[in-house]
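Note that one protein chain of the assembly has been removed; the remaining protein chains are unaltered in position.
Each chain gets a letter, A, B, C, D and E, in the order it is written, and its residues are counted from 1.
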Amino acid sequence: MFRHTRALQYNAKPDRPDPIMARRLQEALGGQWGETTGMMSYLSQGWSSTGDEKYKDLLLDTGTEEIGHVEMISTMIGYLLEGAPTTMTSEEMKNDPAKAALLSGMDPEHALVHGLTAGLNNPNGAAWNAGYVTSSGNLVADMRFNVVRESEARLQVSRLYDMTDDEGVRDMLKFLLARETQHQLQFMKAQEELEEKYGVIVPGNMHDVEHSEFAHVLMNFSDGEGSRAFEGQVAKDGQKFTYQENPEAMGGVPKGKPADPRLHNDQG
Amino acid sequence: MFRHTRALQYNAKPDRPDPIMARRLQEALGGQWGETTGMMSYLSQGWSSTGDEKYKDLLLDTGTEEIGHVEMISTMIGYLLEGAPTTMTSEEMKNDPAKAALLSGMDPEHALVHGLTAGLNNPNGAAWNAGYVTSSGNLVADMRFNVVRESEARLQVSRLYDMTDDEGVRDMLKFLLARETQHQLQFMKAQEELEEKYGVIVPGNMHDVEHSEFAHVLMNFSDGEGSRAFEGQVAKDGQKFTYQENPEAMGGVPKGKPADPRLHNDQG
Amino acid sequence: MFRHTRALQYNAKPDRPDPIMARRLQEALGGQWGETTGMMSYLSQGWSSTGDEKYKDLLLDTGTEEIGHVEMISTMIGYLLEGAPTTMTSEEMKNDPAKAALLSGMDPEHALVHGLTAGLNNPNGAAWNAGYVTSSGNLVADMRFNVVRESEARLQVSRLYDMTDDEGVRDMLKFLLARETQHQLQFMKAQEELEEKYGVIVPGNMHDVEHSEFAHVLMNFSDGEGSRAFEGQVAKDGQKFTYQENPEAMGGVPKGKPADPRLHNDQG
Amino acid sequence: MFRHTRALQYNAKPDRPDPIMARRLQEALGGQWGETTGMMSYLSQGWSSTGDEKYKDLLLDTGTEEIGHVEMISTMIGYLLEGAPTTMTSEEMKNDPAKAALLSGMDPEHALVHGLTAGLNNPNGAAWNAGYVTSSGNLVADMRFNVVRESEARLQVSRLYDMTDDEGVRDMLKFLLARETQHQLQFMKAQEELEEKYGVIVPGNMHDVEHSEFAHVLMNFSDGEGSRAFEGQVAKDGQKFTYQENPEAMGGVPKGKPADPRLHNDQG
Amino acid sequence: MFRHTRALQYNAKPDRPDPIMARRLQEALGGQWGETTGMMSYLSQGWSSTGDEKYKDLLLDTGTEEIGHVEMISTMIGYLLEGAPTTMTSEEMKNDPAKAALLSGMDPEHALVHGLTAGLNNPNGAAWNAGYVTSSGNLVADMRFNVVRESEARLQVSRLYDMTDDEGVRDMLKFLLARETQHQLQFMKAQEELEEKYGVIVPGNMHDVEHSEFAHVLMNFSDGEGSRAFEGQVAKDGQKFTYQENPEAMGGVPKGKPADPRLHNDQG
Partner (left out) sequence: MFRHTRALQYNAKPDRPDPIMARRLQEALGGQWGETTGMMSYLSQGWSSTGDEKYKDLLLDTGTEEIGHVEMISTMIGYLLEGAPTTMTSEEMKNDPAKAALLSGMDPEHALVHGLTAGLNNPNGAAWNAGYVTSSGNLVADMRFNVVRESEARLQVSRLYDMTDDEGVRDMLKFLLARETQHQLQFMKAQEELEEKYGVIVPGNMHDVEHSEFAHVLMNFSDGEGSRAFEGQVAKDGQKFTYQENPEAMGGVPKGKPADPRLHNDQG
C-alpha cells in the first residue's frame, strides 16, 4: 500500500519555460529507459520476489522512489510548457522565424491532447508500453537489467544536461544523476552477491546440461580481426576464451515436409 | 554485406512434431529477449561503433551469429508444426479430449496466418518490435545490456529445456545454452575492460556534475527493513553506502499556473 | 450494409494550404479520441447490441455518420497538403528560415509515405490502434464511454479551432463542434435512461455482493486536505460519502512460496 | 513523493492456486481498463491540475490507492500461479486431459518469461500501453473518463467474480467492487460540480462558435427507426432534440489537385 | 457520406455456436490482412485519389463494401459466442475435459472484455492497427497492395473454411471467397491498365536515374543454386536477367567519426 506526500522529493522547477526541453524530457518520463520503466520493473520484481528480504526490500524502496521521479519529471514538463505558443499565422512565422522554429520543434500533442501538460510518451509521441519492463523471476538476470536501466537512464540524463542551460532544470538533473549513481551501485552490489551464490552465468545450474565445447569459443562470423584480441583471455568464470576463425555449419541443410493441402500452401 | 549458407549452424530437428512446443519456442524467436532482439541490437551497435575495433568486431561477429540462431529456431518451429491439427468437430473433441487440449494450446495463427510455419511473434502472438532493441552509442551501457539479453535468453532457454523431453529439441537448446554462456562471458569481459577505462558508473565523466551528496545513499521508501543490510558496505566505486531511514521531501509543493483559456482547461 | 455518396456531409475545404495544420488535424483522424475511434466504437457497440432497438439504432446512426467525418477530415488534410514543400537545401533554409520552420513542423511521412495525403495516424505518426476502442456489452458503461469520446474530441476540435485562422478549416470545425454537442447530449440521454433502469453504478446488480462498508468511503492516501470537501456530501446513489483520514493496510504482508527449481528463479 | 507499506490494502490470497484465473486477472492488472490505467490516468491528471485543490487532491488520493490495487492484483496472480504445471508429455496429456486443458488455458509466458509471476499484460499477453491513459487538461472531460474507467473496471471485476468460486479471490473482488463503487460516485460528484460551473457540454465556452443549427439534430444514417424515439425529448442542456430522417450531403464532391510529379503519384 | 442498411449484405448466421471458431474469425475482422485493413486502405486510397474517376470510384465502391464485411463478420462472431462457457471449476474440468479444452481454446477477453461479442483484434488478441494499411498516393503500387490484401484474405478464408463444418459459417465464407475473387480480379485489371501507362516498374519515371547496370542482375548471396534458374529469362520489362555468382562488396569499409564528448559515447 502506498501513501503520497504532495511535496516533491527534490526541486523540479525550471528558471523559465522551454517547450522544446519539455519535449526532450519526455524521454525520461515515457521512453524505453525512462523512470516509468524503472518504477514498473522494480515494483514488479519486488512484489514477485520470494527470496531474501534484503533484495525484496531494495526493489520496493527503489521502485517507490521512482514513482516520485515520475512525479518530478511530469511536474517539470508542466512548468516548461507554461505559456508555450500553440499556433502562428504564416505572417507571424515570417516575422519571427525563431519562434516558428520553436513551435515546429515542440510536440504538437502537448497542446492538442494534454492542454500543455505531460503525456506518458517519449519525445516522438510513442506511448510507453510494458514491453520495456522486465521481471523474470530470476534476480541475477533482473539485477543486471536494473543496472542497465540506471545506466541508460543516466546516459540520457547526462545528454539532457548538456541540452539546456536552465539552472532549475539542471538542478533536478544533477539530483537524478546522483540517484542513478546510487541505483547503479546498489543493484551491482546485489548482483555481485547473487553471482557469488549462483555463479556468473545466468541461470546458475545448467552447466552440466549445455554442450560445453561451445561455451567458451569466440566464433568469427565477421571478417574483421578485432575480436581475436579476446583469444586466450580469462573469462569471468575462470576459463579461457578460444577463437574459431572459420566457424563451420554443423547442422546440415534442413528439409521440411509440404503442409497438408487444406493449408493451401501453393509453393511450386 | 552478408552471405548465407543453407546449412544450419547446428542441428535444429526435433524427434517428433509438437505444436505446443512450437508455440513456446516463439519466445526465443520473437519475444522481448529472443534472438531477433540480440541480432538487431548487436548489429546496430556494431554498425554505429566508431571506437576500438575489437568491440566493433565482437558485436558484428555475434550479431551475425544471431541471424543464424533466428534461422535455427524458425526451422525448428516449422518442423514442430508438421502435421499439426488445425480443427476438430465437437464430436471429435469429446472422443479425444487430449487432442482437443493440444489444439487449444496451439497458436491458432500458426495455421491460419502462416500455414504451419513460424511467425515473428512471441507465444502470445505479439509482434516483435524494435522497442526491445538497444543501441545507445555508449558501449559500457550497451555491453551491460548485451549481458542482460544473453542472461534473460539463457534463462528462457533453460525453462524451455525443462518443458520438453524431445531429444532433438533439447540438443538444439543445449547448443544455445552454451553459446549464451559464451556471449554472457565475452560481453562481460568487454564491459569490464570498458569500465576500467571509463569507471563503473555510466556515463563516465559526470561525477563532478551530479549532486554527490545523494550518490551513495540508500533511501528507505518501503517499510521493510531488509535493505538496511547494504548500509556501510563498500560499493563498486570504493565508497560506502549510507542508509536514510526517513528520506525527506526536499522539493516543496509544486504550483503550476493555469493554462491560456484557448486550451479550454476547465478545471474548477 | 453501407452505401456511399461522393458528396461530403459538410464542407471540408480550406481557404489555403497549411501543412502544419494538416499535421494537427491527424489527431482528429487517427488519434486516441479521433473520429476513427468513434466510428469503430459505435459501430461495434451497435452491431453487438441485443437490447432495445432505440439504443442499437442510435449507435448505428452515429457510427455511420462518423465514417463520413473520417472522410471529411481525410479530405481536408489532403487539401491542406497541396503544394507543400518537401525539401530545402541548407542554402534555401538560410534564405527563408520561416519556410524552413514550416518544413520542420510538417510530418515528413505525409510526403514520403503518403504522397501528400492523409495517413491513419496521430500528429506524431503513431498508427491508430484498436486499443482506443470500447465495446463491452454493457451499454451503461459504453454510453458513458461515448460521452467521453465526444467530450475529448470536442475539446481537441476547440483547440484546433484556435490554432488556425483559415475560415474554411474553421467552417468545418464549427460543424464538428455542433455534431459533438449533439452526440454528447444524445449519449447522455441514453445513459440517463439506462441508469434509471439499472442504477447509477455499473454494472447494476452487484451491490449485495460487494463489501459495502468500503463503497462510500473517500480514503485519504495523499496528504493534501482538499478531498475532505466531499465528506458528508450526498452521492448520486443517495448515500453520503464518509472520509477516512488514515486508511489502514488491512491485508497483511504477503509471503509467496519459492517456485519450482525448474523455473530457475535464482533469488538469493 | 511516495512511501510504501509492505502490508496490502486488503487481503489478496486465494484459497488455492488456479493458473487460468491468474490469466484472467491480468485484465485487471494490464488490460485497457485495468488498475494501471486508473493509476497512471489519475496521477497524471492530479499532477497536472492547476485548479481547485479538492479535485487535485481527489485525483492524487485515488491514483495513490490504485498503485496499491496494482500491488494486490500482482500479489494475487503470484499466489494463483504457485505450483502451476509448465509442461506435459503427450502421454501425460492422454492420461489426464483435464490437466492438459488447464495447461492449454494458461498463459505460457507466465512460466516462460516471468517464472510464474505476474506480467504487465492483459490475458492475451498484450503489453499495457499508455494509449489507454487520458489526461487532457480539461477536468470535466477527464472526470467523465474516470467514471468510465471505474465503470468498465467494475464490469470486468463482476465478470471475474462469476468466473471463480475461490472464496479468497472473491473476497478481494468484493473489496474492489466496493472501491469501484466509491470511485464511480466520487468522480460523478466532481463531474457534476464541474458541469454546474462550465455547463454540460465539454468544453464549456464554444457554444457561440459552433454551427448551432446542427447541435441538437439526431441524424438518421441507419435505416432502423429506433432512434426516432429521442425526437422531441429534452436534452441535458434544456433544449429539445430534433430528428432528421434523411440527412443531406451538404459538402459537395471534393476535387483535389494532382501532386507535384516529384511525389511520383502515378494515378492514371 | 455514408448510409447504413440494417440488413446484411449476405447471410452471417451459423448453425450453432462455436466459440473457438469465433476466435479464429477474429483474423478476418482484426488481423493484418482482415476486412478492416481492406476497408481502411481502399477508402483512404479512394479519398486521396486525384486521378482517373474509374479508379477512384472502384476504390470507394470496394471500400464501402468492406465496411459491410466487417459488419458481417462481427455479427457472425457474436452468434458463434452465444451461450459460450465462461468458467469451469476444476471438478467440472475433470468431469468434462472436452468442454475444458473448449474453454481453454477460447479467447478469454471475448467474455471478460466484450461480454461475448466481437473485438477489433486478431485471434491472439492483438489490437488491429493502422500499420497494416497502405495508401501511398501511387496507384500502381497500391493496386498491387490491394491484390495482395485480397489474396492473403482469400487464403485465410480458405483455411477458415476447412476449420469448420458448420454450414452457416461456410455459407458466409463461400460468399467472401467469391467477393475476394472479384476483388483480386478487379484490382489486377486496374493494375494492368496502370502498368500500361506507367510501365511495370513502380514508380514509372526513374529509369534514367537508377544505376541501371544493377537493375537486372540476380545476385547470389545464398549458396543454394536454385535461383540460377532465372538466368537468361526475360523479365516483364522485356530485358533479360543476368546472374552474379559472387556478388562483390563494392562499398569499402565504412569509418565514422567519434561523436562530440557531450554525447557521452564511451566506446573504448
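Please note the rule applied: contacts are C-beta pairs under 8 Å (C-beta built on N, C-alpha and C of every residue); 3 or more make two chains touch, one makes a residue touch a chain.
Since the structure is predicted, the reported quantities are computational estimates derived from the model, not experimental observations.
Colleague: Relative to the complete complex, which of the depicted chains are touched by the chain excluded from display?
Modeller: Counted over the whole complex, the chain not pictured touches A, B, C, D, E.
Colleague: Suppose we count only contacts with the excluded chain; which residues of chain B make the list?
Modeller: Against the left-out chain, chain B lists 1-9, 30, 40, 43-44, 47-48, 60-61, 63-65, 67-68, 70-71, 74-75, 78, 113-121, 127-131, 133, 135-138.
Colleague: So that we can see where the missing chain sits, which residues of chain E does it touch?
Modeller: Residues 5-13, 32-33, 46, 52-58, 60-65, 68, 72, 75, 78-79, 82-83, 86, 111, 115-116, 126, 129, 131-132, 134, 136, 138, 140-141, 144-145, 147-148, 150-152, 154-155, 158, 161, 174-175, 177-179, 181-182, 184-186, 188-189, 192, 200-203, 206-207, 209-222, 224-227, 229-230, 233, 235-237, 241, 247, 249-254, 256-257, 259-260, 262-265 of chain E touch the chain absent from view.
Colleague: What residues on chain D make contact with the chain left out of this view?
Modeller: Against the missing chain, chain D presents residues 155, 158-159, 162, 262-264.
Throughout what follows, only the chains that are shown with their structure count from here on.
Colleague: Identify the chains adjacent to both chain C and chain D in the sense defined at the top.
Modeller: A, B, E
Colleague: By CA centroid distance, what chain is farthest from chain A?
Modeller: E
Colleague: Chain D to chain E: how many Å between their CA centres?
Modeller: Chain centres of chain D and chain E, defined by C-alpha means, are spaced 29 Å apart.
Colleague: How far is the middle of chain A from the middle of chain B, if each middle is the mean of its Cα atoms, in Å?
Modeller: 12
Colleague: Tell me, which residues of chain E touch at least two other chains?
Modeller: Within chain E, the residues that touch at least two other chains are 1-6, 48, 97-98, 100-101, 104-105, 113, 115, 121, 124-127, 137-138, 159, 162, 263-264.
Colleague: Have a look at which chains touch which and call the overall pattern line, ring, star, complete or other.
Modeller: complete
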